[in-house]
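Before any comments, here is the structure.
Every protein chain of the complex appears in place save one, which is left out.
What follows is chain A.
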Amino acid sequence: MHRSSEVKHVASYLNTRGCECFGQPCESHCPVLTDRTIHVQLKTFIKIRVKPDRTGVVTDGVKHSMNPFCEIAVEEAIKLKEKKLVKEVVAVSCGPQQVQETIRTALAMGADRGIHVEVSGKDYETLGPLQVSKIFAALAKKEQADLIILGKQAIDDDCNQTGQMTAALLDWPQGTFASEMTLEADKLKVVREVDGGLETIKIKLPAVVTADLRLNTPRYATLPNIMKAKKKKIANVKPADLGVDVCSRLEVLKVDEPPQRQAGVKVETVDDLVGKLKEAGRV
């Protein structure tokens, strides 16, 4: 694919699934996927409830907002545009009608236009990283994107898969967990936060980057920008139009709340303590 030294446009994928944190970064309060059972951690002021049929958590009536890592992704894209390194920023989100509000927020932050990929009802409930990355890969080809920036993971399912899968489907390089990114001609220098510290890599464009917490501090949508966003366009697209099948390859068997905390046991002496620990098989 021919590309000029100036990046044509950046697409930011926005996740709007069930974040109940009103846009605040929250470290550990949303469902975590482990071996097919979802452990739900309760936040002090927002209660996440498991549905009575145990197929998932209750999302009706819960306020949804832009995933915090996606906010950071949008911010980074807009910063690139402000530095004139990028021509156009397109904000994309997959989901039902409500996601338009999230796309508008991205427009209010400074994105140029939006794309709403309509997925609703049962399809939406089972929409996961694989289908989303397929949609995204198809869009990237259609829009001839040069750079895709996503949040590293959604804070409701913590999958941390969409960015990586998208890159693989497109056969593009990826810079994940980015805490810093610099555009140098047609290469991207990405500083990644890894377990051992920081890793710096250089990848060729087109590429996929996923944003980590320290990449930037997202700006507020100022009121004048919210007004300007009204005039920006949001295109509607269906997965079928992109040739993507959103049928899920996963079946959720069961969703449970975490086990209730058991009461502790008080002991009198150190010997008692060791005895109890041995009994419980901990020592």
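In this section, a contact is a pair of C-beta atoms (placed from the backbone, for glycine too) under 8 Å apart; a residue touches a chain by one contact, two chains touch by 3 or more; residues count from 1.
Convention: contacts and distances are computed from a predicted model.
Chosen from "General transcription factor IIH subunit", "Short/branched chain specific acyl-CoA dehydrogenase, mitochondrial", "Phosphatidylinositol glycan anchor biosynthesis class U protein-like" or "ER membrane protein complex subunit 1", the protein name that UniProt gives for the omitted chain reads "Short/branched chain specific acyl-CoA dehydrogenase, mitochondrial". Among A:Val62, A:Leu130, A:Ile201 or A:Ala221, the one in contact with the hidden chain is A:Ala221. Residue positions on chain A in contact with the hidden chain: 22-23, 45, 101, 104-105, 108, 220-227, 229-230, in rising order.
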